Every structure is written in structure tokens, then in C-alpha cells.
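For this view, one protein chain was removed and the others were kept in their places.
Right, chain A next:
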Amino acid sequence: MHTSSTSTAPDEGTQLLLSHFDDLDQQHLTSNLGMWFFLVSEVMFFSGLIAAYTVYRALAPDAFKLGSHHMAMWVGFFNTLVLLTSSLTMAFAVRCSQVGDRRGIVRNLILTALLGTIFLGVKASEYKTEIDHGYLPGRSFHVSEHDAEVLKAASLDANGNLDEAKFSRNKGQFQMMFVLYFFMTGVHAFHMIVGIAAVLIFAVLIRIKWFSGFGTTQVEVLGLYWHFVDVVWVFLYPLLYLIE
């Protein structure tokens, strides 16, 4: 059955050329561009959330600042560090696929998945602490005495008296900060879960020599997705954790 023209022998060092492409470079560029178009749609998706965040933060800067002070800043710092490191290992995996180091690809992909899992574990423990403190928006949301005092101080009218309507709005927008926090980090965490699953599947596929030419194009495209998720976090960290 395996004539030379239909050979799928994978371990040749060069990628198979699919019949609808002119050459390997065009094939590579097309795959890359396909992932980039997907990432542009992802940028649009996340920028909708960033836009909502921008408007609400501009409406209630004090409530957002208070909300931000309840985030675990150093935990977030650690997680950013972990995620940036996972980007480095992913970049190494791509490099290994370019120079034909199969073991290197698998090793770096597993490291990347491991770092991604550490990120998610830390994030989950953060969520737990915040939910225990009553910061999960909805029926169980709870504004503590101390938070209420801070919000009252930010809700005075021109004569220095408490503006009840403004205080009520501030309490709502304090909750809105957590709505945006859980939604943005939650959607980001979902992307991480998808990314970790894909990275692990790729580690197996590379290990069993599924791809021709060390899967250079495939691993690079996977890398693009992983780095994009990293870039999103680079913006989320200062926006959510570091409001001063």
C-alpha cells in the first residue's frame, strides 16, 4: 500500500507537503497565519472585557482600588513569574523542533504543562481564599465593616455628608470589580486548561513521532497560542492586582 508518493513515513526530518500547497514555506506560513487570525479574534474577545473594565474603573476608581487591595499581590507576582517561565520553556520546545531535538521538545513541553498546572493550582487557592472571604459576586457577596468604612469615605457629597445613593453605587461597583476579576481571570484560566491539554497531547504526539519533520510547524503554532495566553496575563496582572 505504501508507495513512495503516498508515504507517510514521519521521521524524515522534513515535513510532508500537503497537495494544496506550493511548497513547505507556503504551508508553514499558512498554518502560522491561521493561528494568528484566531489570536486576533481572541484579542477582540479579551478587549471586550478590558473595555468593560475600563469603563467601570473610570466610573468608580475608589471601589476598584479597594477591590484591588484585597488581591494577593505577591501570589499574583509568583504566578506571573511562573507563566513567563513557561513561555521560555515553550520557546525552547519550538527551538528544539526547529533543530530536530525530539527529546528536547517532549521535555520542554512537559515542563511547560507542569508550570501551567502550578499556575492553575495557585490560582485555585487564590479563588478559595477570596470566596471564603465573601468576595464571590452574587448572593454570598459580603462587604465587610472595614470595606464599608472605606467606601463611605469615598461617598461624601460636597458638604462632607454621606451621600447614600453614591455609597450604594460604590458598594455595587466594589462588587463589579470582583465580577470582572473572576470573569477575566476565569476566562484566562480556561485558556490555560485548553493550553495545558493541547501541550500534553502534543508531547505524546511528538513522542510517538506522529508529525513529519519533528512537527516544527505544529509545535510553533501551539507555541503561538501559549504565548498569547501569557500576554493576556501580562495585562491582567497590573490591571487587577496592582491598582494603587
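We adopt the following convention: contacts are C-beta pairs under 8 Å (C-beta built on N, C-alpha and C of every residue); 3 or more make two chains touch, one makes a residue touch a chain; residues count from 1.
Definition applied: contacts and distances are computed from a predicted model.
J.: For the chain that is missing from this picture, which UniProt protein name fits: "Acyl-CoA dehydrogenase", "Molybdopterin oxidoreductase, transmembrane subunit", "ABC transporter permease" or "Caa(3)-type oxidase subunit IV"?
T.: "Caa(3)-type oxidase subunit IV"
J.: Touch as defined at the start, partner being the missing chain; which of A:92, A:119 or A:202 qualifies?
T.: Once the missing chain is taken into account, the touching residue is A:92.
J.: Of A:16, A:143, A:187 or A:224, which residue touches the hidden chain?
T.: Answer from the full complex: A:224 touches the omitted chain.
J.: Contact with the hidden chain only, please: which chain A residues?
T.: So the residues of chain A touching the missing chain come out as 23-26, 28-29, 32-33, 36-37, 39-40, 43-44, 47-48, 50-51, 54-55, 58-59, 73, 77, 80-81, 84-85, 87-88, 90-92, 94-95, 98-99, 220, 223-224, 227-228, 230-231, 234-235, 237-239, 242-244.
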